[in-house]
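Inspection log for the structure reproduced underneath, given as structure tokens.
Omission of a single protein chain aside, the complex is shown with its protein chains in their original locations.
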Amino acid sequence: MISFASDYTTGAHPSVLEALEKINLRSTKGYGTDEDCARAEKTIQALCNAPDAQVHFLVGGTQANLTLIAAALRPHEAVICAETGHINVHETGAIEAIGHKVLGIPTNDGKITPETIEAMVARHPDEHMVKPALVYISNTTEVGTVYTAQEIEAISACCKKLGLFLYLDGARIGSAIQAGGAPLDVLARCCDAFTIGGTKNGALFGEAMVLIHPALQRDFRYIIKQNGGMLAKGWLLGAQFEALLKDGTYFSIAAHANAMAEKIAAAMLEKGYVFAYPPVSNQLFVIMSDAQAEKIAQNVIFQLGEARSKDQNAWRFVTSWSTRPEDVETLISLL
Amino acid sequence: MISFASDYTTGAHPSVLEALEKINLRSTKGYGTDEDCARAEKTIQALCNAPDAQVHFLVGGTQANLTLIAAALRPHEAVICAETGHINVHETGAIEAIGHKVLGIPTNDGKITPETIEAMVARHPDEHMVKPALVYISNTTEVGTVYTAQEIEAISACCKKLGLFLYLDGARIGSAIQAGGAPLDVLARCCDAFTIGGTKNGALFGEAMVLIHPALQRDFRYIIKQNGGMLAKGWLLGAQFEALLKDGTYFSIAAHANAMAEKIAAAMLEKGYVFAYPPVSNQLFVIMSDAQAEKIAQNVIFQLGEARSKDQNAWRFVTSWSTRPEDVETLISLL
Amino acid sequence: MISFASDYTTGAHPSVLEALEKINLRSTKGYGTDEDCARAEKTIQALCNAPDAQVHFLVGGTQANLTLIAAALRPHEAVICAETGHINVHETGAIEAIGHKVLGIPTNDGKITPETIEAMVARHPDEHMVKPALVYISNTTEVGTVYTAQEIEAISACCKKLGLFLYLDGARIGSAIQAGGAPLDVLARCCDAFTIGGTKNGALFGEAMVLIHPALQRDFRYIIKQNGGMLAKGWLLGAQFEALLKDGTYFSIAAHANAMAEKIAAAMLEKGYVFAYPPVSNQLFVIMSDAQAEKIAQNVIFQLGEARSKDQNAWRFVTSWSTRPEDVETLISLL
Partner (left out) sequence: MISFASDYTTGAHPSVLEALEKINLRSTKGYGTDEDCARAEKTIQALCNAPDAQVHFLVGGTQANLTLIAAALRPHEAVICAETGHINVHETGAIEAIGHKVLGIPTNDGKITPETIEAMVARHPDEHMVKPALVYISNTTEVGTVYTAQEIEAISACCKKLGLFLYLDGARIGSAIQAGGAPLDVLARCCDAFTIGGTKNGALFGEAMVLIHPALQRDFRYIIKQNGGMLAKGWLLGAQFEALLKDGTYFSIAAHANAMAEKIAAAMLEKGYVFAYPPVSNQLFVIMSDAQAEKIAQNVIFQLGEARSKDQNAWRFVTSWSTRPEDVETLISLL
């Protein structure tokens, strides 16, 4: 069986594992106060053109999201995001568990806009309702679409005008950037915080949290620790990000993932398949009848992307840094 | 200026105030462990035909809702309600503040059904999402509509089948029952918990929480206290409910409120007004242009019920036990 | 049976009830946005010599404490108080329920000092521990002792130096002030927030929260509402405080309570009783053997104040605005 189930089904890019082996027996200070993390922070500051940014390394995405939001909001403040947003649907109420309402905006493409943000804020005028205070977006989005630099800039201007924090979940930021999405320096200029995802692009695990706004930087390590996110052997995170980022591996492997997806999408389009969302990054959401899906599933692992109806469900195919061209050919031959 | 702004703009029914005066200088045990509360509990058990029910008295509605839900749910469990549900919109995220996601179901009339509940549960199949565990309904609903006994019975059967608690917010249960809604004994048979609202029907303040399910009864006083809801002079609550319920005042004054609303609704219909929701209880939601609304507002206080668009906003007129017939006449003369 | 069980066993001072009756049928705006609350706020600002203070009215003490602390702290921040502090022992973990650790300082007299506060802060140096951020004191304390103006000033200076908020729970501030405790204008100058308690000194219920620090004032009504503390008929609170404060009733009835306690304490001292804490306010903690206590309990209601050992338990006798001189005489005759 070949798998297009997700971009986190294999371990780490070989250069990452090699880096961990090299320092395995070294004695190092714990909790992310080590030199690997310091070096990776500097590398990220440089890539983002943001020398004053703080960079913290967390193990996973839900952890990163809840930690940032816990650090940012007072109890009565709420988060705005797309109805499909990961924090709204797929984090088991992690944001509510730390006390905050998530206000989901319905969208056609997983993307929110200055207009829909403004409308949501307008619907919350007084103290009998929560007070929107932070906008959450993800790039790529949960449905594989991509925010451009221009779009992020417009959202950022809107957030500044309305007094909202802007936070971008970059679990798949490598794929987004390689697909024409807003680059890191634009994020650093537009967002108050964002992550650079490792788990889905070459690392064993890890999300780098880049904090731009000074209010979010204050005491952030307390919030990490309180939420169980402070890795004892923190250097494992710094070393992985340094291995991926120092010479561009992070971006070249993301380009590979996108190229593999592009090939599949082209074949699907040629054969008349219809996409539920524009196929522009490493996640494809294609409409298939249940019968069609079952047939392919005899040889390929993939998942239901979005339940609609028997013959209109959207099935998700995901590529990654470790996707092999020969598996792509096999998949295409089965379409 | 006459007011149809809400049903909590005046103090208490005279019999309630009289009851409080009578016991004002009496020395009484605190925190609801007194005989007034015990007597009111017995009265409510009898009215509900539920001798094993526990009855607790709380000061306000948001407090009652958050206390019940805190007592009922484990951290990963969520509440299902209508998108217009009070807990979803008008309680400043109180339910999220105690850690639980609220899953709003869109409706046309503020009422959810077994079908929409089942569909919501079906959309939450695994541990990456919250687990629906309690259904919240209100009677009357936030838009003035009413659940009948039959409808509540159907929802109750659905909840039992799916393993969900059923909780009914009865802030306006007096009006609901007088408008053909499910009576108290049906609630006691169908719900795991429900409130009988005092604030909006004759009391200075107070909601009686009726706990049917033994799991909700356990340690409920701890949950009240922890959330700041335990009134030191608890007898103030028991005495008010006893004054209202012992001889049927509660229901006769609710009938008055409904009759006043019915008169207004009839006049409006006669003059061609259109209602946003069926005018069946003490809350009326009538469509008016902004110009129309402004004209009436020169002599009458009332509120925007639901923002739609300039000439299609729904304006809310509410009657209560203290609405005077002459004020109803004045309002009608201004339509 | 006569009762010295607590200072909240009777209803309201007659002037309070009279005020509520007078406005009972008036139509008023809800949720504390009315003119009674506005007037009482002005009265309190004047009494405190704090024209920029915000005053909010809450129903109860636990509610007031948790609302203030929720408004003040970020998630990793903690509260320092005496080990006997009400929030540490007698609020069912309300502060932990909103997410914050309470750091209790052992004391001999229920009072903390700049030295013990500094030592507690010194024990919390880094992000593996909570960060102390607010000092909670009560006046009178839970054991009936009193902070003087000088003591409060010293604590305030310490808090300012260490970057801590200072919050004073004034559930019994009337008794404290009449016993030589820091007056209201000193509190307004020294504290970031404090309450003026109504429940235990003449009101049916109610605590006035006086917010001095602008950071605490911001969005405070959201925090009240979210925690279920916004009374629908908010004017009931404003009217009660106005009735008590406008002409000094609040202070004269507190003086009465103290005088009654002083008389009891003098008789006890004369008969050789020993006090667990200095008898200076309306709460007396006297050491008695179980046999002695049982004998008095045949005619008087009072409570165990502090469990120590069979013959060394501290028993609590509390007086109030409604304590009758003849009941004091009866108690004395039974000693």
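We just call them A, B and C in the order they show up, numbering each chain from 1.
The working rule: contacts are C-beta pairs under 8 Å (C-beta built on N, C-alpha and C of every residue); 3 or more make two chains touch, one makes a residue touch a chain.
As the structure is a prediction and not an experimental result, all values here were calculated from the model.
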| item | value |
| --- | --- |
| Residue, one of B:A5, B:I98, B:A265 or B:V280, that touches the chain absent here | B:I98 |
| Options A:Q178, A:T195, A:N282 or A:S322, residue touching the unrepresented chain | A:S322 |
| Touch criterion as defined above, residue of B:K29, B:H90 or B:R221 at the omitted chain | B:R221 |
| Option touching the unshown chain, where A:E41, A:E77, A:E91 or A:E151 are the choices | A:E91 |
| Touch with the omitted chain, as defined above, among A:N139, A:Q226, A:T249 or A:N282 | A:Q226 |
| Hidden partner chain, residues of chain C it touches | 75-76, 78, 89-93, 96-102, 123, 127-130, 307 |
| Sites on chain B contacted by the missing partner chain, in the whole complex | 31, 70-71, 74-76, 98-99, 127-128, 130-131, 219, 221-226 |
| Chain A residues touching the omitted chain (full complex) | 2-3, 5-6, 8-12, 14, 17, 20-21, 23-30, 59-67, 91-94, 97-98, 199-200, 204-205, 222, 225-233, 236, 301, 322 |
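Operating definition for what follows: only the chains that are shown with their structure count from here on.
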| item | value |
| --- | --- |
| Per-chain Cα centre nearest the global Cα centre, belonging to chain | B |
| Inter-centroid spacing, chain B versus chain A (mean Cα positions, whole Å) | 42 |
| CA centroid of chain B to CA centroid of chain C, Å | 33 |
| Contacts with two or more other chains, residues of chain A listed in rising order | 75-76, 98-99, 127-128, 130 |
